[in-house]
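Take a look at the following structure, please.
Heads up, one of the protein chains got dropped from this complex, but the rest are sitting where they should.
Let's look at chain A:
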Amino acid sequence: MSMFIGTGRLFLVMLRKERVRLPIWAVSISVLFLLSILSFPETYPTQEDRQGRALLLESPALRAMAGPGYGLENYTFGAMITNEMFLYVAVAVAFMSIFMIVRNTRAEEENGLSELIKAGVVGRISVTTAAFLLMVLANLFVAAVVIFGMPYTIEGLSWNGSLAFGLGVAGVGIIFGAVSLFMAQMSESAGAATGISSALLGLAFLLRAIGDVAGVDAWRWMSPIGWGQAMRAFVDERWWPLGLFAGGIVLLAAAAMYIDYRRDDAAGVLRVQGGKARAGSGLTHLLGLQSFLFRWVFLSWAAGAALYGVAMGAVSEEAADFFADNPIGEEFLVQAEGATLAESLFATYMAFLAMLAAGYALQVMTRMTREEKSGRGEILLVQSVPRPRWMLDYLLISCTGSFMLLVISGIGAGTLYGYYTDSAEGAWKVFFAAIAQTPAVWVFIGLAALLMGLWPKALSLVWLVYTAFTLIGLIGPLLQLPDWVNDVSPYAQIPGVPAEDWTAWSTVILFSVFAVFTVVGMYTIRKRDLII
């Protein structure tokens, strides 16, 4: 089988390349999942509590964001996990698979790296095969941790149910890995392969949501996520949907390998169509160019922000009821005198929203070093573009973009909340709470600008800082870290609006930090060598 030669070696090389990234994905997904179900027995000690929770799933909004509602009559922890958690674990592993596959196949090809590899003693489809195997391994790893972890995390969860849950998760993860394996062969660009695969994942989410809300099975069966849920883990396990997964995976992987076997290096089936021969006036100035380059980045984050906002608004009232006597929930929630529970909930949601917006902002800012290293910065800067001017565009795009994300999300959450509570004031409060996060987000932008001027090689350190503060924000209260740890986080500086009163001084302080960092960054970027 000469077309497979070298697969083992390539697999080891890929494993080595992925030795940090892939384990981070796999471990965070499985461990975060186990951590999040850990609190269930304490939160819902009695059957009555659990039945109360089951009532929530009657609401269409929650149905759409959760699951089909199996076993509601006798809502055990297992049923709860299947109905409310399966979806999210499955989507997370699907993304893990998509990103991993594309960055090891089409992205390498696009960068011209695979040419070197394929010129060696390597079969025509060895790269594809190795990537597929690694993806399967990663999914099985997540499944194993989940399967063996669940019965120990919550007493009384059955092994059978854990097995069905874990295999269902792996099934969704692997089948979307196979989808992206196929798309990576079809499309000539890595961006398109990721984009189309993610869109299909979104479609799968939507199809099952429609099926669940309307209670129509046909819709559910069109979605692999629906197949996983249909295994009814912990309720009334069914194993035959595994056959659907196996069939789908084999078909997609075989099709991908067939195309890979037949096609030229770097070619695809979907051709990149002929583009424009001229640049319009929107492109030929600096800000126009950069905005054009970031349009997809922004649009995808904006879609995420909009979804998050709508979800926030949709669940706020109902969720508030359920959090009412939830001891773990209280740790998370911003507590303030005289605030309604919904308001406390929003205050917490908003802190997460700030993290989302900061993620976008940093993606824009950290692009600067990549541009500089690749020589694209050099070629721009010699067209009489002053360096601070070059940096200014990134600042503008990240600052206005992140602000717009907050606005979009705020509008979504505010409108829905206002509609539910029939209160324009409530809507405004929620909207304001969203945009009040701006200074916390901008502090991260300032930090990136500062590093860009003073120590560009370490710019990616901002991701470390960001991850650290985000983790502190997410699980800090549960870990009972000392107060000062939480207090240095920019997120924590924003008062917990709408539950607490907004104060101008914290905003002023954060903006000043941002301004000082940015000015120093813009000043010092003129004083250093370009990193070439």
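Keep this in mind: a residue touches a chain if its C-beta (ideal position, glycine included) is under 8 Å from a C-beta of that chain, and two chains touch if they have at least 3 such contacts; residues count from 1.
In the analysis below, contacts and distances are computed from a predicted model.
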- line: Should one name the undisplayed chain from "Probable cytochrome b/b6, C-terminal", "Pyruvate dehydrogenase E1 component alpha subunit", "Tetronasin ABC transporter ATP-binding protein" or "Pyridine nucleotide-disulfide oxidoreductase" using UniProt, the answer is "Tetronasin ABC transporter ATP-binding protein"
Message: Can you say which of A:Met222, A:Leu283 or A:Ile435 touches the chain missing from this structure?
response: A:Leu283
Message: For a quick check of understanding: of A:Ile5, A:Ile117, A:Leu244 or A:Leu381, which residue touches the chain that isn't displayed?
response: A:Leu381
Task: Identify the residues of chain A touching the omitted chain, counting contacts across the whole complex.
output: 110, 188-189, 191, 272, 274-279, 283-286, 289, 293, 374-376, 378-386, 527-530, 532
